[in-house]
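Sharing a structure with you now.
The complex appears here without one of its protein chains, the remainder shown in place.
Right, chain A next:
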Amino acid sequence: MLVGACNVPLQSFTKSVQSAKPAESVALLDVRNLTIDFASHRGNTRAVENVSFQLSAGETVAIVGESGSGKSVTSLALLGLIPMPPGQLSGGEARFQSEALGGEVDLLRLSEKELQKVRGNEISMIFQEPMTSLNPVHTCGAQVVEALRLHTTLSKQEAAARTIELFTEAQLPRPEKIFKAYPHEISGGQKQRVMIAMAMACQPAILIADEPTTALDVTVQARILQLIDDLRRQRNTAVLFITHDLGVVAEIADRILVMYRGKVVEQGRVLDIFTNPQHPYTKGLLACRPKLSVGKKRLPTVADFMREDATGGFFSTEAVSLQSPANEDAALKGAAPKNEPDTAKLFPVEHADVPHSADALIGFETAPLLETGQPVPNAATSPVAAAPAEAAAADVPVDGTHTAPYHASTGELLLSVQNLHVHFPIRKGFFGRATEVVRAVDGVSFDINRGETVGLVGESGCGKTTLGRTLLRLVEPTSGSILFDGDDWARLPTGELRRRRRDFQMVFQDPYAALNPMMTVGEAILEPMRVHNVGGNGRQQKDRVLELLRTVGLKEEHYLRYPHEFSGGQRQRICIARALALQPKCIICDESVSALDVSVQAQVLNLLNDLKRDFGITYLFITHDLSVARFMSDRLLVMNAGQIVEQGPAAEVYANPQHEYTQRLLAAIPKDEPADIRAAVARRELV
């Protein structure tokens, strides 16, 4: 009954959106009822079902969905790039106004020869991985020249000149130099610019961008998005932007299609989707992303908004207690100051007990000074440090409802890192002495108190992962000390280190690679307990494993399963259970949710916070995602080029970033508040 109740309005609002669109003569691309199946030994899987949308010149349409939603398959199908023995076109058409082929054609039914005239010429594509989509044995320039000469009649010299022009348009620095550079010689962002230059080489009518910024840092992402939007405006290109992250497209898309399990569940103008989502899945997707502006107690997950029944239909289960995210945003915007501290997320008890005292402030201020990495003796004696302390005191509301100090900890020191250096030799001199080194971690000092969550943020290559691995002695430190629970881990002998490892665990980034594929889930969790001889005899250990499985939200019968039977989120739960098995004092989460879909990410973040409340675990949360760091952390360390450039309470750092790098980082985050979107839409209409 519920299914029917949901399906009817769903169709109706999709239709209403289409009819509300300004009536255009003929759309550049008109996809109707696209349906694609994949055959496997288990039968046919419907990857894309009845997808219809239109794309006009100069318009940006974003397809948003999680992994497996069919968004990439849709775009690949338009270029005939789906291998057809496993895949099969079960219906639909894609009408494209082609110049090269003289009139309207159906992209899905073109011959390979005709498709070659369209691909790269009239419809071009940018892929997710700039690292692998350029051929490493040719120079960047040669690859663009090749693409140009394939579709135009330009001579070699003309094509080279045009390529330099394109590189300039793609805002590549020193285009002549990049022309002669091999892909490994330039950065990831520059590679993506080369890819964009190549894609724009033949002035395509449509540019398909398949997750073009997912592999890039947030500051680079902002610039690439800007570049794509600029090129669209200059050349009136239609852009089909495929992404898993709604936030990315908020400012650059005109319309959004939300896909789920191969179906378009909702489509509409960007502002409508963000402010007034209709489908429960869209609502869930919007709500489960950690927000920069508000510290929420708990992230809602998609499951809070909808459930699925056996037939694949879904119905809304929106809880009354959960506010619609848009309303909440609007309400909080006026009510809460921007620098509202990260409130008592999941441990109200500790927060209520710890008074907002001067001790906490001094504790914070005696942490090493940011730029120098040198410890400051005392807040009281140092006028430089005292000033921010007063500022911090003034900023924290003292009205009782937000009695949140910086850290919800007991104030007892658990981990103290002092002047840690990790250098990797890259060139050795005559006597085997390193003459050139990479300073991956360059004089880092910080403290973590018991029960605290400290976020470590920074862009790729800043040394945050090396730092985390060095703390666990997976990488040997060059100098400095790592005082963990009273001992200097930098100097523990290997045998002693192995015995002490039970106190200090790690959850890795890639849940697909972090589990031994040859071991059952039960064995994987049991093994460390056996080795360290904790948890009693064999039977008690096994009971404990079952209990752990329940704790992390899995079932007892999963004990005998192998990792390949689980999804990414479930595997990350298994990894968490394995880390918990030894009852550690501290867990390092190294990009632990980066590889997961947003809705799964929300579940895992909630789980981590639940575990912290229940077991009092201390986390060092390493991430490149500032929103996730904001949601998780009590305190924040910002890292750049091997050094910690800023540290402080999370709310403080976000509200009032001191260091220029932090400011840049925060400014680059895609803005998806309704006001920002409205401004972006207005901006686009002006142009």
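Simple rule for what comes next: contacts are C-beta pairs under 8 Å (C-beta built on N, C-alpha and C of every residue); 3 or more make two chains touch, one makes a residue touch a chain; residues count from 1.
In the analysis below, contacts and distances are computed from a predicted model.
Taking the options "Flagellar basal body rod protein FlgB", "Transcriptional regulator, BolA protein family", "ABC transporter permease" or "Xanthine dehydrogenase family protein molybdopterin-binding subunit" in turn, only "ABC transporter permease" matches the UniProt protein name of the chain that is not displayed.
In the complete complex, the residue from A:71, A:95, A:244 or A:501 that touches the missing chain is A:501. Within the complete assembly, A:578 is the residue of A:450, A:464 or A:578 that touches the hidden chain.
Per the touch definition above, the residue from A:126, A:440 or A:514 contacting the chain not shown is A:514. By the touch rule set out above, chain A reaches the unshown chain at residues 469, 472, 474, 493-495, 498-502, 504-506, 508-510, 512-519, 527-528, 531-532, 564, 575, 578, 582.
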